[in-house]
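Note sheet for the following structure.
One protein chain is absent from this view; the other protein chains keep their places.
Up next is chain A:
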Amino acid sequence: MAANIPTNAQVQGGIGTAAPHIGHDAHHDEHEHHDQHWLFKYVFSQDHKVIAKQFLITGIFWAILGGTLSSLFRLQLGWPESTMEWLTPFLGKWIEAGKLNPEFYLALVTMHGTIMVFFVLTAGLSGTFSNFLIPLQVGARDMASGFMNMLSYWFFFLSSIIMFTSLFLETGPASAGWTIYPPLSALPQAIPGSGAGMTMWLVSMALFIISQLLGGVNYITTVINLRTRGMSMSKLPLTIWSFFLTAILGLLSFPVLFSAALLLIFDRSFGTSFFLSDIYIAGQALPNVGGSPILFQHLFWFLGHPEVYIVIMPAMGMVSEILATNSRKPIFGYRAMIGSLMGISLLSFVVWAHHMFITGMNPFLGSVFMFLTLIIAVPSAVKTFNWLATLWRGNIRFTTAMMFSIGFVSLFISGGLTGIILGNAALDIQMHNTYFVVAHFHLVMGSSAFFGLFAGVYHWFPKMFGRHMDEKLGYIHFWLTFLGVYLVFLPMHYVGIAGFPRRYYAWTGFDTFSQFADLNKFISVAAILAFFAQFVFIINFFYSIFRGRRATENPWNSTTLEWTTPVSPGHGNWPGEIPAVYRWPYDYSKPGAAEDFIPQNVPYSQTQSSNLPYERDME
């Protein structure tokens, strides 16, 4: 019975097939998309391309906010003795007698982490590009369920509103770190930030998880069911493989955070003791007995670790695509790239406790997790060497997207190496909760993922808006960001090795650390400059939407299906029939071919001069 039910896309495809030679408008008359009210065309749109742009622009908003928060606490760390009276117009009562309120410092760190990890690098990155690229690159008219896709954005929007509102609470937003460990986060009497701010954090995250779930099931089913004719799993671009596996990670790990959040909500609001036991506050014993805060850490990191791969894998996929396109070479080791993505996905679920080496775990268990963690270096190295081998002797075009992709590889290597250090339980015990950890994850997952995001925006901007972003501004943005990131995070490793702890409002009370005052000031200057460099991007982005150089259909001479659509594809993506796929997505510089790229929808019968022996059977 089920096989008889036509899917959304098949119905649309069928209409296209029935009238393949009728132009763009004729196709759309049958769908009534041109007559839509602007509210449903641009705001409550079910078109995956519009939803992608909504995610991107909301993500940019959050990124500016997240960056601003980090600049504020870098000011505190760089110049702990100076007066911050000038910030009173912005921060109000959080500036007390010219000093940043220490409670608010914690709130800044917490919200910076939450915003960057979830709202920018999860929703902004995979929300944007999974939505934009999956239907275009697999050859579908839209996502499997446009309606659920729309809901996914609006749940994210609602979650954003709540998180944003919590910034303006009298007691401040959540302040227990982005990992919100109880008991600190569970007890409103512990710090002001564990009051209403924490409640709103939890509600916002619950909505965020629903948004992720709605998006995730859509991405997965679209990749499985809506691939165009000929698009086998081994002909998918690596972008799609990475989005597909990212969605699976999200689908399986976010529900566990949901469980943890729900249990924490009960502990906070209804007096249960799931994460609480034997606690004294101001000499008063709390009635809660029997729970375990370490349980929360297990639940949290069961999400938290896959989460870092949810952040980095879409960037890996896009970088693979951009490196191959701009090296004019096939990606090196296509199947190894897929295998390593699968390996990383699998391993990401069995390494969570390496975040907990010092929280009182059985040392034997620690060694098991250490062993599993270090194995991740293998698929990561496979990917890195494949990227380098793709670049090797390539006919490289240094587009802005390519610069950011190469920057990604650089940052991933630099940040990944320190991961091997931190993955060792014995070394981690020394390094844990120092700035070494901060430097590590900001390079390997924060900055790298940002570089992947920028690369993706520069590369697919022509398909999103029909125009190019300015290249000169792009290069300025790249160099300022690339140098900025290294100038911030390289010295931070050094400060960390010296033992400087994370999350400290000021170190001025400790003589040991006063020698790092200059270095901290240096980091702060670099961080704030790198933050301001991002406005070059933002100006370029919004200017280019309206005034950028007009793009052609396939400006990068790329092989994948999104470049076979019109310059600005309408709802339904292809005016006529959806193209069929005959070959893998990396036929660049194939010997004997007429041009240095052969799109996926070109049959072998048309490329007889370049066909390899085994491909002759498919002519």
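What we mean here is this: contacts are C-beta pairs under 8 Å (C-beta built on N, C-alpha and C of every residue); 3 or more make two chains touch, one makes a residue touch a chain; residues count from 1.
Methods note: contacts and distances are computed from a predicted model.
A.B. asks: The hidden chain: which UniProt name fits, "Nitric oxide reductase activation protein", "Cytochrome c oxidase subunit 3", "Amino acid ABC transporter membrane protein 2 (PAAT family)" or "Dihydroorotase"?
C.D. replies: "Cytochrome c oxidase subunit 3"
A.B. asks: Can you tell me which of A:F90, A:F398 or A:F510 touches the chain that was removed from the display?
C.D. replies: A:F398
A.B. asks: Using the touch definition from the top, which of A:L299, A:L391, A:L411 or A:I528 touches the missing chain?
C.D. replies: Considering the complete complex, A:L299 is the one touching the chain left out.
A.B. asks: Would you indicate which residue among A:K99, A:K329, A:H442 or A:H468 is in contact with the undisplayed chain?
C.D. replies: A:H468
A.B. asks: Specify the residue from the set A:Q189, A:S367 or A:Q606 that touches the hidden chain.
C.D. replies: A:Q606
A.B. asks: Can you tell me which of A:Q36, A:T68, A:S273 or A:Q430 touches the chain that was removed from the display?
C.D. replies: That would be A:S273, which touches the missing chain.
A.B. asks: Can you name the residues of chain A that touch the chain not displayed here?
C.D. replies: 1-5, 7-8, 138-139, 144-145, 148, 213, 216-218, 220-222, 224-233, 235, 251-256, 258-260, 262-263, 266, 270-274, 287-292, 295, 298-299, 302, 397-400, 468, 471, 552, 554-557, 564, 576, 579-582, 594-595, 598-599, 601-603, 605-607, 618
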